[in-house]
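For reference, the structure I am asking about is given below.
Only one protein chain is missing; all other protein chains are in place.
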Amino acid sequence: MPTIVVLGAGVSGLTCALQLAKRNEHAVTVVAKHMPGDYDIEYTSPWAGANVLPMALEENSRWERRSWPELRRLAIEVPESGIHLQKARVLRRIKEEEAAFRGPLSDGLFVPDPWYKTMMDDFRELDASELPEGIRSGCEFGSVCINTVVYLPWLVGQCAARGVVFKRATLKHISEAASMSHTGRKADIVVNASGLQACRLGGVMDATVQPARGQTVLVRNEASPHMMVLSGCDDGDDEMVYTMARGVGGGTILGGTYQKGNWEANPDPNVAVRIMKRAIEVHPALTGGKGIEALDIIRHGVGLRPVRAGGVRLEEEVIDGTCVIHNYGHAGWGYQGSYGCAEGVLELIDGALAAKPKSKL
Amino acid sequence: MPTIVVLGAGVSGLTCALQLAKRNEHAVTVVAKHMPGDYDIEYTSPWAGANVLPMALEENSRWERRSWPELRRLAIEVPESGIHLQKARVLRRIKEEEAAFRGPLSDGLFVPDPWYKTMMDDFRELDASELPEGIRSGCEFGSVCINTVVYLPWLVGQCAARGVVFKRATLKHISEAASMSHTGRKADIVVNASGLQACRLGGVMDATVQPARGQTVLVRNEASPHMMVLSGCDDGDDEMVYTMARGVGGGTILGGTYQKGNWEANPDPNVAVRIMKRAIEVHPALTGGKGIEALDIIRHGVGLRPVRAGGVRLEEEVIDGTCVIHNYGHAGWGYQGSYGCAEGVLELIDGALAAKPKSKL
Amino acid sequence: MPTIVVLGAGVSGLTCALQLAKRNEHAVTVVAKHMPGDYDIEYTSPWAGANVLPMALEENSRWERRSWPELRRLAIEVPESGIHLQKARVLRRIKEEEAAFRGPLSDGLFVPDPWYKTMMDDFRELDASELPEGIRSGCEFGSVCINTVVYLPWLVGQCAARGVVFKRATLKHISEAASMSHTGRKADIVVNASGLQACRLGGVMDATVQPARGQTVLVRNEASPHMMVLSGCDDGDDEMVYTMARGVGGGTILGGTYQKGNWEANPDPNVAVRIMKRAIEVHPALTGGKGIEALDIIRHGVGLRPVRAGGVRLEEEVIDGTCVIHNYGHAGWGYQGSYGCAEGVLELIDGALAAKPKSKL
Partner (left out) sequence: MPTIVVLGAGVSGLTCALQLAKRNEHAVTVVAKHMPGDYDIEYTSPWAGANVLPMALEENSRWERRSWPELRRLAIEVPESGIHLQKARVLRRIKEEEAAFRGPLSDGLFVPDPWYKTMMDDFRELDASELPEGIRSGCEFGSVCINTVVYLPWLVGQCAARGVVFKRATLKHISEAASMSHTGRKADIVVNASGLQACRLGGVMDATVQPARGQTVLVRNEASPHMMVLSGCDDGDDEMVYTMARGVGGGTILGGTYQKGNWEANPDPNVAVRIMKRAIEVHPALTGGKGIEALDIIRHGVGLRPVRAGGVRLEEEVIDGTCVIHNYGHAGWGYQGSYGCAEGVLELIDGALAAKPKSKL
């Protein structure tokens, strides 16, 4: 049975481990410094919203396209996963429209007549009467919201139920991972799902990876329609406007920022006020028309999206004699591309294993 | 269908909600300020270790006795719950032996020839050769460790899958809960699982409830036997020594303290060093014989155990016309008594509903 | 030379030490767990605003009356102390007027025709045209604002320049203080300026001392008139409205709360928003008429005022053979009563030393 070590327990690592474990053909170990239940600035996944708002351009849409069916299925059939169906509204402002929607976060989300209109449920353009002030146009479709603090432990549980073994460890070099399989054997494959740490991890040290800092406010308030995102805002190019309501009592996430190169782990109190102000401007129902003092804050959050200059890195590399499958650099689309990328990882693993002399397995 | 609102989403509230939901006879809403995924000093459950070390004297052992079978079953049959089997060692020091084991945390755990010896798996007294220095005697038995950051979301998921609805809200008075059922109807029953907040919640204001502050260190290191607890320590009557290894990569919890009346939310750095020093003294394998600098700290933690002077309050009270079933004051045994207390709650609910005029249901 | 140990380095302890040192007749040691430069929830002084707004009723006004001249002198003659002159406006709302101004913080501040009108500079009743909406009446007078983060280190420096020796230590019992003089001799007198810790300190354990939690927001914005205080607010009996601008770039303090029995060390994010909202309502110039998003937050703060049920304790007690002069329980008037209370302490010291057999000195 081939021995596989997955490095990293964010959404990318856990999804790869789960999809591998479902095959029941590999001995899978997840090695991670941080695990679900941790809130650490080095560990991005729990800080995500999260939801599905397709961001890729059509030519790069495979990862998102291949993830959506499974996320949708979980929302409908597996409520204990913490995923639930939610309507999304994408609002296009005049300013970004004039710039052809070339913003920091996404190329594909805001363009008119998007490729994803045939993929997402019940896609429709919004009527002018449905647009908040300052919005030129928009669309609505059925999507999902993922309550990350339920979904990540659920992934761990599903892996555990299928025999995946978890180990906590702090690695300095990726080559250490190969010797950490619970089988005691050297791993045939190491999956590198180290996220932002790919820029610091020995043997990888990818200098094109950097953080895009996202600050959020989580509140108890809820309002329908829950999920909204604007193409930009007037408080600066590195600030954003979006909301989504996490299921099973998870509260509503108000976002956000997209601050490239900013490593600051602690919430900026001034940014927090601006996020709340913008949220109720586009979403007055959150506070029944009152000011931000009527928001009931659960906590302020900061996560560092792992942006890679050339986009996600999904490829094989032999490092110090170990076959490494890289799967990192997902920026802000880690959840919505998780199953697609895991599929890509499994293909690469199959290829790598097929190329190996049989005796070594 | 009777309408029930459970106030509080700690282990007590969630277990009550789950056991109610399994009957499929009630409309259950959980109303909570804090939910799994939150780390807030007002919310004790995620900060617990947690494990099963029976603390009650035999005459009060019902809650623990009736919880153990289900926790054991989950460890064996439901790995995705985050509970797993683990050997426990209970170590009795000379000093506490001379005081007949009347410590702050427990009366029943350390007494020789305990009632639980027939309940827990493979109970045996330790051989003298197995005792660390300074320990007079001890016992070993099969128990479970509960990775709270997986188990609490799992409880939420199981509830959700059975139709329980979750609502975030900050209540000032318990009477507000009755009107918060997702059915829109006034609740027939409110279950008060407000934990430590019972001392502040309007309509309850139980002045006999206070915190017993527990500080912990969570580390990546692991060592066998994983779970150990001493009857006391030399660093003061409000400090303790215990360790347990959470499953599925949850790290090892090092404890701890039992500081009555202390509300301090932030870890005391000096207490933290003492906890680590004591842990490796009784458990040298944690660091392979090295000093505490060889511990790999995940994070420092503080939780406030909800101690009630007269013990747990499990009873019915009519407040402002609503039938309230209290279930709070579990001190340090909330998890290990959770199913037993939920059983008690369900009995009280049945009695209360039976006493109601049918037309009201 | 009599040997004196002052326990505590808040404003009360430091002022006593300084006034003693000015006499040049004692060997003075300050023993403290916390010192200026620390921000610790156990250490209240740096979290204060601070300013002079007389709170006592006339019959208890000695401490404030005897402090004002020195604080005023420092503002005028010693700018490096971090104290500067500032106009204060006291605003009386209808609601509290009807309750005869019996609020949590003060009896004397809001009463019409107050005793302090002859003490403070340029006292005058406000004209109706000067009153913000919802305010029935108010007064204005010349006061001072104290930038605590400059003033406390200045006190330390003034003490040091006069030979006071500082020692860091964590005491469990007040009797330990007597042996901590830098002279090596047992102290003749211990001054107990332990503030809120008086409720926990061995040998004192004053159960009538508890916190009145004060939360603040410090902002970069400034506006004239700088200092304002309202008699109450609509957000609850434990919330307040006040502002003051600290000198030498200290920013503007926005307050606040007065939450008795609340030990929470961390800022409540919802309270913070309410504080900011109220501040700009009564003080629109702070943001030039914009919303709270135009406040530039430096940091959120929490301090625990040491409230004593019977008022300040300024008296002698012999504990374990040591003469202790208590000076604690100043609630929210520690700064504005500091020199008066130090005068009282010096009188008690003189009396105690006079009563001692000469040979012991």
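A few notes on this one:
Letters A, B and C name the chains as they come in the text, with residue numbers starting at 1 for each one.
The rule is short, and it goes like this: contacts are C-beta pairs under 8 Å (C-beta built on N, C-alpha and C of every residue); 3 or more make two chains touch, one makes a residue touch a chain.
Source: prediction; values computed, not measured.
If you put the hidden chain back, the residue from C:63, C:101 or C:166 that touches it is C:166.
Within the full complex, the residue among C:138, C:195, C:232 or C:250 touching the omitted chain is C:250.
Across C:7, C:150 or C:212, the residue that sits in touch with the chain not pictured is C:150.
Of the options C:67, C:86 or C:158, the residue whose C-beta touches the omitted chain is C:158.
Think of the hidden chain as still there; on chain A it touches residues 41, 263-266. On the side of chain C, the interface with the absent chain consists of residues 9, 30, 32-40, 46, 78-82, 147-150, 153-154, 156-161, 166-170, 220, 222, 247-251, 296, 298-299, using the contact rule stated above. Seen across the whole complex, the unshown chain contacts chain B at 269-270, 272-274, 276-277, 291-293, 295-297, 299-300.
To be clear about the criterion, only the chains that are shown with their structure count from here on.
Of all chains shown, B has the CA centroid lying nearest to the centroid of every protein CA atom. One inter-chain figure worth recording: chain B and chain C are separated by 41 Å, centre to centre, where each centre is the mean of the chain's CA atoms.
Centres computed as Cα averages put chain A at a distance of 49 Å from chain C. Computed from the mean C-alpha positions, the centre of chain A lies at a distance of 33 Å from the centre of chain B.
Counting partner chains per residue, chain A has residues 296, 299 touching two or more of them.
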